[in-house]
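One protein chain omitted, others in place.
== chain A ==
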Amino acid sequence: MLTLSSIDAYYGQSQALHGVSFDVAEGEILALLGRNGAGKTTTLRAIMGLNRVARGVVRFDGRVISGLPTHKIARAGVTLVPETRDAFSLLSVEENIRLGYRTGSPYTVERLLEMFPIIREFRLKKGGELSGGQQQLMVMARGLAMGPKLLLLDEPSQGLAPIMVNAVAEVLSALRRDRLTVILVEQNLRMALDVADRVVILEDGVAVDALSRAAALADPARVEKHLAVH
């Protein structure tokens, strides 16, 4: 469904991605792992068209999307839930989610409020008034409201209280049941391996390993050596 072929990306003069290549199959949850600064966020932003793909090609659903403006990539069926969350703080929770909604999406606002009971009671509050965890659930709901074919989730559990981490994990399980295609960036290895079908590991802007969930569970050291702080 998604193929990255030798993607390079830069911040000014400094190169963040050095020929990243991997692909994602339809209906699969792919965990993208790597240390701080490995290039995970940059990879997601490059797919989304927020960071320019300087070299290489991104194909989605059989067409090249690298070089398209972000809103066209979004309309093609890709959306990003960024690590910065980017809640619209002046819009109500419901408005936040409704703004994501596109006609034909299986995730209607009503269904999402069912799926996310924690934020249902805050639906009339402003996005900026929610706690970090509530905001995280809200922006996941906002992304899902688009009815994306591919969801890019950047560290959804980062910095959250345990109860919120569980709520995020529940949503991930629901997405798995729905067979939604997801790229999940996650520091919490256990949580990633709970839901992911496959793992791709980034190191210094290069995809250095790719393995199935079974392989990762059988040989955790193969993954962990790329995550440990050195």
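The definition used in the following text is that a contact is a pair of C-beta atoms (placed from the backbone, for glycine too) under 8 Å apart; a residue touches a chain by one contact, two chains touch by 3 or more; residues count from 1.
Here is the rule we use: contacts and distances are computed from a predicted model.
K.L.:
UniProt protein name for the omitted subunit, picking from "phosphoenolpyruvate--glycerone phosphotransferase", "Glycolate oxidase", "Succinate dehydrogenase / fumarate reductase cytochrome b subunit" or "Branched-chain amino acid ABC transporter permease"?
P.N.:
So, among "phosphoenolpyruvate--glycerone phosphotransferase", "Glycolate oxidase", "Succinate dehydrogenase / fumarate reductase cytochrome b subunit" or "Branched-chain amino acid ABC transporter permease", the name matching the hidden chain's UniProt entry is "Branched-chain amino acid ABC transporter permease".
K.L.:
If the hidden chain were put back, which of A:80, A:115, A:160 or A:201 would touch it?
P.N.:
Counting the whole complex, the residue in contact with the absent chain is A:80.
K.L.:
With respect to the chain omitted from the figure, which of A:102, A:125, A:176 or A:222 is a touching residue?
P.N.:
A:102
K.L.:
Touching the missing chain, which residues of chain A?
P.N.:
Listed in rising order, the touching residues are 48, 50, 69-71, 74-75, 79-80, 82, 86, 88-91, 95, 98-100, 102, 142-143, 146.
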